[in-house]
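Just one protein chain is left out here, and the rest sit where they should.
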Amino acid sequence: MTDPKTLSPLDLETPDKTFLDANELVINMGPQHPATHGVLRVILRLDGEKVLGLECVIGYLHRGVEKIAENRTYTMFNPYVDRMDYVAAVSNGLGYCEAVEKLLSVEAPPRAQYIRVILTELNRIASHQLWLGTHALDIGAITPLFYTFRDREEILKIFEKYCGARLTTHAFRIGGLQYEAYDGFEKDVKGFCSFVKPKIDEYEELLTTNRIWLERTRGVGVISGKDCIALGVTGPVLRASGVRWDIRKAQPYASYKNFEFDVPTGENGDTYDRYIVRMAEMRQSLRIIEQAVEGIPEGPIMAKVPKVMKPPVGEVYHSIEAPKGELGYFIVSDGSTQPYRVRVRPPSFVNLQALDLMCRNQLVADVIAVIGTLDIVLGEVDR
Amino acid sequence: MVAKYKREYGSGINALTYLGQNYLEVDRSLIPEILQLLRDDEKFDYCVDLTAVHYPNREKQFDVVWVLYSFPRNERIRVKTQIADGESLPSSVPLWATCNWLEREVYDMFGIKFDGHPDLKRILLPEGWKGFPLRKDYGILQQDNEWVQINLGIESGQ
Amino acid sequence: MHDFVQYVESYLGSDKTPGAAGNIFWATVYVLLVFVGLSIAVIAMNWLERKILAHMQVRLGPMRVGPHGLLQPIADALKLLLKEDIIPDGADKVVFWVAPFIVVLAAFTVFVVVPFGPTHAITDMNIGILFMLGVSSLSVLGIVTAGWASNSHYPLIGALRSSAQMVSYEVAMGLAVVSAILMTSLGSKDGTLSMIEIVQRQQEQGVWFLFKFFPLGIIAFAIFAVAMVAETNRAPFDLPEAESELTAGFHTEYSGFRWSLFFLAEYSAMIAVSSIAVTLWLGGWLRPFPNLLHGATWDLAFSFIPGLTFLFLGVICFYNTARMPKHPLFKIQTIGLAAFGAVLALIGVVMFIPVVRDRVGDIFWFSAKVAGFMYLYIWYRGTFPRYRFDQLMKVGWKVLLPTGLALLICTALWAMRSEVWAGVIVPVWLGFADLLRRIF
Partner (left out) sequence: MNLPPVTGNPPVATPYFFYGLAAIMVIGGILVITRKNAVHSALALITTLLAQAALYLMLYAPFVAGVQIILYAGGIMVLFLFVIMLISIERAEKERQFNKQWLVGIAAAGALGGLFIAVYTTVTRTGSGQASTIFPSVGRDWYVEGQNTQGIASLLFDQHSGTYMFAFEIASLLLLVAIIGAVVMAKKRI
């Protein structure tokens, strides 16, 4: 295993006129490529089919979210965060709202926190389902995609019933929630839990013991826990490498300390372990949801926050465990209605950095598998 | 820990807490040493984030902020330093490999150079773009018209 | 007119294929029949694949064009024909133009020797199976040249992968085929390579080669069944056109009509290799259970099955006609489905006429067996992820090839000296167990 610090930048200048003479070729994958999950461009340096190294070219989806934040009020910026990791919009919103709440020194009431947890965990399942479908599709199994999308639909239906939107939900407000849980919310969520449990088994039935799946994922894209930490890789990727670290446990936020759940970890840090970890995480999320639904307290859903938000001068860093890893917000306030600086610490962006290390000496086909297993969303990488 | 460093480095270091979050204000000259110590002695083995804030009215225009986390201690700390426009910082890539892209992003957005970075170039914006968008003097509608016209073949990206 | 009737009658009484009889007229008719039948089969396969795959994946598949999307393949074909034909700038125009035709020619030519029945083949060649393997291997040329002529990285890599894959799996495939051919040479007779005679030997020996020399026949069949999927570049061996890696592989730069030729070739190649498998191991046109259920009565009973099958399909159509929404918008679709059902039922009824019944039985059984393979192809595609290239090569060279060699030796031993065989059977069983372990 190469030390991540010694990874040298690629020499991409050598022209490749012929295959045979050069022995190495530089191939460009993306930005319009079906397996790069959006507009990621990867420049691969190959020896035959073996990857000597690669370089990611990102920024095709750069919208300047951080700049926009400086020109909006705290409330106005809230919907923008949904557009970063658009498959886990609820998590983004949770992180932002909690960061601003911290800056304002308010705390959302318990009822709001429970509903937040339910929606966030539902969103985690949805995100993992989308990941599973597309990842399996990248490896060539086309069927799981339809299974997962069928079941993800149920989650989106709950979101739609709750706040009217399916994808970019803008579900939370600074200080709590805008909407009370609709009638039958609890029944819907409980129904979903019992509906999706056998479905997760169904996905596993298709893949977990499938021989080709094992061959394609075992020992592919291995990264050790040490390298993960050095590269700042978080989330399921870190846990699959054997580091039992989850912000929900390590530094609980949003009443996560009230729930019992395990943090699944892997051993080998390969693609298969990451798959297993994410499957287990879906089950753990269901556990959390079930506990939360049972115990939703009565009470207000909105804390007392001023109509015009002017947080005191200061700065705060708050991070949550998004489906993809540590999602952090670093907000600097200058006492005005607009944040002076909002820095988003995007898990996909940092995790993507590990792609080079994970792909070295693997085959081209594995690059696809590893991109899939990192579970990146380009909206978040580029912001 | 802070007291120890305080003794050693005197006024170059300043430990503060705001909203329960600890941060160190460190003088630019002490940055390499302090970061090295934090990583090796204090076991802040995970660099969560590296970013900057622009204060155009100050003499030292930029705050550069490292957000560090220690797995053994389960503790976060922020390290802040002030530098002037045009001043450069030593790269932290040898300490935390993750700083590679993070430093590139800071360079991309603020134009802060990091010495010893293996491949310091723009990351989110295209090569050849002029200007650093997250500086306060860069308007939200501003863009590098010349670049857009040459590379995209359109009058304006607005 | 009288001459013509006599001509037809003389043919109907003939016990030879048109090629063997040296009759150019009938051979031409057969060529056209096979060509048309094959095109219909490809169209049907297109629709079936979408529908079956869709139902495996909890969706409906094509539903808009025609009742239950029955006209979808035709609409697709029209679309492809009307599409702009793009030849990339840097492409080698002549080769780019020729490549799809090579593939199609290779895919269609093999059907010259496919035996749909003892007399229902265009011709019977002395080297039938060799001819099929040889000509179908020519399609590699088309794929390689297509990939090269596109002058683009992805097609080139796709073409290289595809040719390496096909050349490698041909070896294992050939070994499995030879083992089946060895089985034809038992008894007083010489061995044969003729497709028709291979089936006749199975009839004479009273056993399909699948079950002969148990488990050798099954192992040979298994090797062939794996290799044929790889040969036709289908999932899970569809690396040459691995969407997620190489966009579309060797035909990335092709569009419209030329692309549809590749499509046509792919599906007819699938049918062709399935025909080989059916002929060699599954008794070709022979009906199932010839030993268990023998005698004239059973023959008669089995000869009704083709008609009954079509009647059954017709009934399904009528049932679904009844289930159609009663909305006026669906009127045309309802009528269409009913008409389609009527056509199927009519075909079924015609198949009960004794003259027809006697002559379509073998074609039916052959097609039914091939259809089984087609379903397997779709099933694989719905279930399996894709192999990586090195794994694919490993399966080909390290699993299938040694197994094939051992199998060949065992078959020869068994065919020659059964007592020698007794000493070999234990290791073979062990090997078989190992193979099963590797596969599952």
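Order of writing sets the chain letters: A, B and C. Residues in each chain are counted from 1.
Please note the rule applied: a contact is a pair of C-beta atoms (placed from the backbone, for glycine too) under 8 Å apart; a residue touches a chain by one contact, two chains touch by 3 or more.
None of these values were measured; they are calculated from a predicted model.
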The one residue from C:31, C:56 or C:98 touching the chain left out of view is C:98
Which of C:52, C:114 or C:193 touches the missing chain? It is C:193
Sole touch to the unshown chain from C:48, C:130, C:218 or C:399: residue C:130
Chain C residues touching the chain left out here are 3-4, 6-7, 10-11, 14, 16, 18, 21-26, 92, 94-95, 98, 125-127, 130-131, 133-135, 137-138, 140-141, 144-145, 148-149, 156, 159-160, 163, 167, 190, 193
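The working rule: only the chains that are shown with their structure count from here on.
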The larger set of C-beta contacts, choosing between A-C and A-B, lies at A-B
Rounded to the nearest Å, the gap separating the Cα centres of chain A and chain B is 24
Rounded to the nearest Å, the gap between Cα centres of chain A and chain C is 45
Touching chain A in the complex, chain C uses residues 53, 56-59, 153, 235-236, 238-239, 242-245, 247, 381-391, 439-440
As the complex stands, chain A meets chain B at residues 4-5, 7-9, 58-59, 62, 64, 66-68, 70-71, 102-103, 105, 227, 229-233, 243, 245, 250-251, 314-317, 319, 326, 328, 330, 332, 340-341, 343, 345, 349-350, 352-353, 382-383
Seen from chain A, its contact residues with chain C in the complex are 25, 27, 33-35, 49, 136-143, 145-147, 150, 206-207, 210-213, 215-216, 363-366, 368
